[in-house]
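Mind looking over this structure? Questions follow.
Note that this complex is displayed minus one protein chain, with the remaining chains in position.
Here is chain A:
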Amino acid sequence: MAKYGLRTIAVLYLFFLLVLPVGLIIWRTFGDGLGPFVEALTSASAVHAFQVTLTVALWAVAANTVFGVGTAVLLVRHRFPGKRLLNALIDLPMAVSPVVVGLALILVYGRFAPVGGLLESWGVQVIFSTPGMVLATVFVALPLVVRAVVPVLEELGDDQEQAAHTLGASRLQAFIRITLPGIRWALAYGVVLCLARSLGEYGAVAVVSGRLVDQTQTLTLFVEERFQNFDQPAAFAAATALALIAVITLLLTKLLRPKG
């Protein structure tokens, strides 16, 4: 009896909180067939938002991947003073509100801040422009690659790398031919998580982008702006596109997730 009671409670809760809302938006998007969906997503603004989102996400993922692999190797294979502190600080972005991320970047890189002013005089605009959005995205997705790679690197051990060294391989050779193949699935897992987070970031990007339509508007900002302007079909279409990306991510991470 208790068994069925708990099962019913759990399933009903998930149904009304998760399944029904997500199902309904997909239903409303495709209710009139594929035509309006494709039409809404191929408008000039939507295509531009797609491009901005991709540009920002790719830069952010590239930066966090290099940082993530490098830092994971440092944390696992090297000893240095302050290692515990560095390890703890990497998780800090998880505890920070996206809006605070945006504010923090504006206070340092904004036009009227010392650093931002200096960059501006060199002709580099950070806030209300792509570099600022990349910085914001890097911030919120920073721990993902490190945290995916560290456990696998630990488990791998460094026996094979040492063997490669004794056989005359350089550090770079050992990294490319031994370490990288060893961590490739974990790395892929981290990169997928990082990419999904980057494509879906809203709050931090909303603050630093200035939300300039057709200029710094990403797909998530497009959803919000279209909805506020009573263009529900476009908002629903873009939201569904983002939801589909989320589902693909979910399935990919399910495949790539390190077992055990």
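Keep in mind that, in the parts below, a residue touches a chain if its C-beta (ideal position, glycine included) is under 8 Å from a C-beta of that chain, and two chains touch if they have at least 3 such contacts; residues count from 1.
Keep in mind that, in the parts below, contacts and distances are computed from a predicted model.
Per UniProt, the protein behind the absent chain is "Sulfate transport system permease protein CysT"; the candidates were "Monovalent cation/H(+) antiporter subunit G", "Zinc-regulated TonB-dependent outer membrane receptor", "Sulfate transport system permease protein CysT" or "Nitrile hydratase subunit alpha". Of the candidate positions A:Glu120, A:Asp158 or A:Asp231, contact with the unshown chain belongs to A:Asp158.
In the complete complex, the hidden chain is touched by one of A:Leu58, A:Val100 or A:Val213, namely A:Val100. Remark: the omitted chain is touched by one listed residue; of A:Val56, A:Val150 or A:Ile183 this is A:Val150. The chain not shown here touches chain A at positions 2-3, 6-7, 9-11, 13-14, 17-22, 24-25, 28, 67, 70-71, 73-80, 82-84, 86-109, 113, 135, 138-139, 142-144, 147-148, 150-151, 153-154, 157-158, 161-162, 165, 171, 193, 196-197, 199-203, 206-207, 220, 223-224, 227, 235-236, 239, 242-243, 246-247, 249-251, 253-254, 257.
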